[in-house]
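A short write-up of the structure that comes next.
Note that this complex is displayed minus one protein chain, with the remaining chains in position.
Order as written gives the chain letters A, B and C; numbering starts at 1 within each chain.
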Amino acid sequence: MLHTPSGYWDPLLWILALIVAILIAYIIRGFGRKDYKGGEQSKPFLSGMDIPDEKELHIRAGNIYWGFMEGLEGYYDIMKKIHTGVVNDYVAWFLGVSALLFIVILIVGVT
Amino acid sequence: MNMNWLLTHSPALLIAIPLLAAFLTPLIDRLSKRARNVLVLIVLITVEVVMIVLAWDVFTGNTHIYTMGASNPTATIPVQAAIPIRIVLEVDGLSAFMGLISATVSLAAGLYSLAFVRRETGQGRYYTLLLLMLVGMLGMEFTGDLFNLFVFLEILSIASAALIAYRFYRGDAVEGAFKYFVISSLGALMVLFAIGLLYGQYDLLNMAALAKVMKYTMLDKIALVLFIAAFAMKCGAIPMHMWVPDSYTVAPASITAMLVVASQVSLYALFRICFSLYGLTLDVTTVGIIIISLGLLSMFVGVTMALPQKDIKRLMSYHAISQTGYMLLGVGVGLYLIGKPEFSTYGMAAMEGGIFHIFNHALYKGLLFLTAGAIFYKVKTRNLNEMRGLAHSMKFTAIFFMIGAFAIAGIPPFNGFASKLLIYESVYCVSPILSIIAMLVSIITLASFVKVFHSAFMGPPMRNTKEGEVPKSMLIGMVILTVGIILFGLFPGWVVDHIVHPAAQALADQAAYIQAVIGG
Amino acid sequence: MIYNIPFIVVVLLIIVGLATVVFKRNLIKIVIGITIIESGVNLFLITLGYRENSVAPIYTFAPSTKMVLPVPQALTLTSIVIGVAVMALMLSFAIRIYQHYGTLDSRKIRRLRE
Partner (left out) sequence: MSEMSKIVRTISNSLFPFIMIYGLYVIMHGHLTPGGGFQGGAVVASGCALILVAYSSGWVFKKVKESNLSILESIGAIGFISLAFLGIGVTFFYNFIAGNGLLFGEIPPVGPNSGNLNTAGLLPLMNLSVGLKVIAGLFAIVAVMAFVASRRMRKK
């Protein structure tokens, strides 16, 4: 049992709760109709388009989260510009951060 | 050889045994490959066992001091002098904690290497350098002497650079190694310069003795800036992180797991210098805010950069940066609150969370890199676009990957959740925004590992790969880390009370650190 | 004043070295830049141990005057030894990179990026 500032965390208790929850879910599932299967609804639905052969269907990594990347395009453009891969720039970033820390600790942080 | 003798000498033995074995390896390599592997394994297991024995003793409250070459291991101050002159090893809670991490991950990486580098040439040198990396890490953790810290830092970075370039027949491996080495030797030189600044003022190199007389003058501030910049760069804090994905990607997977720990050791050095060397003389608010903001930046930029990556190891290296951010955040909040009334509740919890996260991260990120290596071993590519359906043939690897991914995303009941919970709850005290960002980062982490799992393991099987699982020794290496993750996940309370709390206490209590060496 | 000149040289050396590493695109020149910084740091350490009107810390026929501090000299020596290893490794990386990429221009050596 792990005591945190405002409570506690016990994984064993959590697993117990998980098992109980799964049991309850299984019981609720048991109320369902057994014959409610097959037909149109069990087929995959892809925006009304034709489904390619199910055995060969696999979304490539490059296409996952396409929308997210598209939405944050400006941010990712900046990031691409920063990550040049030139070793001189790495050193320049290091020196830049050191300079910033100099300013913060030596000038701003007066005790 | 009784238990007491072993305990007294264990700090020196832990550094000396791998060092001796490192140079024996190339000789034995010429006689027999099998004998070399056995030697390396025996040494790694010995280090792990001795480390557990030592750590157990340290966690019960005894700080171990070892003075090299003195007539008595605890005689830190020679009779003729008033200050510590010899090299002093000081193993307190945090050192033992970090040593435990290094030994465990090295053992897993060593086992994994047996099969993983089987087809490569120059294995004798590979194991030499692997043991030297272990020496560098343990040395940096145990030493109580600033210059010695620099020496072990350089041993660590030279060994790491040589190992990153281990597949030298690939151009990108050498490129990554060169980039890593340029920036890390520059950082090490800055550390040396800072050590010179401190030595020039106080004529001391021993950290405890320095801490006692530290006045926080202008030169001390300059030294502090150089230390923070160099060690933050070495642990991969954004925006000085660019070498991390480059070098982690091209190194052999077992070495990448070690490199993760090497970064954590730099993090240890950063914390050690902020807390034990400067301590309360420091302007804790400013430095705390600096470390917190480095942490936030690392968390957020690291995870968002990980999301679009197509190279599996590159993606994981960006996650390594983002997870380092959690540690910086947790311990930074601790530093920010030190000396304030909230420290005993929230500050301590934040530091426990940050330090606990170091161990958790070493375990699950090591495991994830090892699974990435297993995938590379099988399909000979790191590109996620070119792989699919690997779960059909690599069932165990898929399960290990899933456990690692759940742990890194902070899904209960794995270990990542426990440390993240501590961090979320305690940084809330400084500002609720910190907690919100931390949770957001966790969600994006899960999202990107869903992507990896989907594209590597799901879908129809690949046509032109061999069936079957990776060799047994690789699986054993992964099992060690998986068992660690599950145990730490199921018993977080015990771990925090008996392992993490002494480590955080050692970091927070500067007076005890000084007293152990100087006395009085 | 005269005893401050070494410190000025130290700062100059480090700045020259950093400028070399940041602005020169040739890998060999980057290695040279690192070596210049290292020389600067070594000079700094040696200068720290200097005491006015004192002799080298050798006990053979030592006159009974002050001696300069031997510790910074030991530190410098260690740092030089490490520097040799660093330079050898970096140069061998540069040789390997030249074999694979056919160039030493750091702008063209970036298969790893983003």
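Assume a residue touches a chain if its C-beta (ideal position, glycine included) is under 8 Å from a C-beta of that chain, and two chains touch if they have at least 3 such contacts.
It should be emphasised that the depicted structure is a prediction, and the values quoted were computed from it without experimental measurement.
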Discussion item. What shown chains come into contact with the chain that's not displayed?
Written reply: B, C
Worksheet, complete the sentence: Missing-chain contacts on chain C, rising order, are 56, 58-64, 77, 80-81, 84, 88, 91-92, 95, 99
Worksheet item: When the complex is taken as a whole, what residues of chain B touch the one chain not shown?
Response: 9, 12-13, 16, 19-20, 23-24, 26-27, 30, 66-73
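Here is the rule we go by: only the chains that are shown with their structure count from here on.
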Worksheet item: Ranking chain pairs by contacts, what comes out on top?
Response: A-B
Worksheet entry | Cα-centroid distance, chain B relative to chain C, in whole angstrom | 28
Worksheet item: Any idea how many Å lie between the Cα centroids of chain A and chain B?
Response: 24
Worksheet item: In angstrom, rounded to a whole number, how far apart do the mean CA points of chain A and chain C lie?
Response: 45
Discussion item. Please output the residue numbers of chain B that touch at least 2 other chains, ranges allowed.
Written reply: 178-179, 182, 186, 246
Worksheet, complete the sentence: Note: chain A residues in touch with at least two other chains are 79, 83, 85, 87, 91
Response to the item:
Touching chain C in the complex, chain A uses residues 79-80, 83-88, 91-92, 95
Worksheet entry | Residues on chain C engaged by chain B in the complex (per definition of touch) | 14, 21, 27, 30-31, 34, 37-38, 41, 44-45, 48, 69, 71-72, 75, 78-79, 82, 85-86, 89-90, 93-94, 96-97, 100-101, 109-114
Worksheet entry | chain A residues touching chain B - in the complex, by the definition given at the top | 1-12, 14-15, 55-62, 64-65, 68-69, 72, 75-76, 79, 82-83, 85, 87, 89-91, 93-94, 96-98, 101-102, 104-106, 108-111
